[in-house]
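Have a look at the structure below before the remarks.
The complex appears here minus one protein chain, its other protein chains still in place.
Let's look at chain A:
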């Protein structure tokens, strides 16, 4: 045995560690298999399927009204928008025109959902990089939105408020008043977020230049939502393919060109302002009228293929339905934003440190049931 260490060539070896499936920074049951050399990441392999419920297979069994309920359980932080996606697909296929009132209410609640989701993301994102306080601030404001949802939809998270043809029931009499209260309240709170976290030197150093994604790679990896827009790729479905009442409002698409974690962070902060502006433009002008149009008890879609894109808080959700004309879809596919966004994690993490992986992953804003479906 060579005991002369000074003369021997010290070789480093690859080392494998598991991150998850119960790691706090993965926010759900995602397992990452890391190949590391010292503290430098050489490879990140996601291991999926811990909470796969086969929603696509279940959809082939269920009626279109039932499928709406399953979508809540994908990206549970965008549950209203997921419901809307399926309803829009069915309504377009049947050529049903829903009342203006429905469109406006759907958009307002959709934007409230986006803010609530970003609040939660902001809270846990701060926590991931060591700022525990943000969690309480984010949840404090999200709570107000959940209360509004509870009053109008009857649930705080999986709301099930959309049905094909309109809404389950009309808005609560308090809805407009409480939403306005929230908008006024939250306008004073986003600057507080900036003060607490955005300008913090330690936070900036953790985020700046970390997990860089170029615009070309963002497109090639099928990125969407704030992840893609942080890389300067303009892809807001609300702008390019407006649905519900989004063609009646004006807002700016949040875009940053740096492509690092800080850019993705700033895009989401900017999006909260834009969502507030959309709500303000609509909340005083909710048209009178019915909250749904009558549909048949058994919905049968015509033969053919139907596709609908919507912008959830995480990016582009696509619903693809292949119908043979029966009461169930022959095949239903959900193109989930989180699945494509996760696929680029290896790309942005390689060469960085484990701590940077946590920061990058936090700005991808992954929701695991959305990936596993």
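The working rule: a residue touches a chain if its C-beta (ideal position, glycine included) is under 8 Å from a C-beta of that chain, and two chains touch if they have at least 3 such contacts; residues count from 1.
In this text, contacts and distances are computed from a predicted model.
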*Would you mind picking the UniProt name of the chain not drawn here, from "Proteasome subunit alpha", "NADH dehydrogenase subunit C", "GntR family transcriptional regulator" or "ABC transporter substrate-binding protein"?*
"NADH dehydrogenase subunit C"
*Option from A:316, A:356 or A:370 whose C-beta touches the chain left out*: A:316
_Contact with the hidden chain (one of A:122, A:233 or A:265)_ = A:233
*Specify the residue from the set A:49, A:130 or A:154 that touches the hidden chain.*
A:49
*Just one of A:172, A:248 or A:335 touches the chain that is missing; which is it?*
A:335
*Kindly state which of the options A:157, A:176 or A:219 is in contact with the chain not pictured.*
A:219
*List the residues of chain A that touch the chain left out of this view.*
48-49, 52, 54, 56-58, 61, 217, 219-222, 224, 233, 235, 240, 302-307, 316, 318, 320, 322, 331, 333, 335, 339-340, 342-344, 347, 372
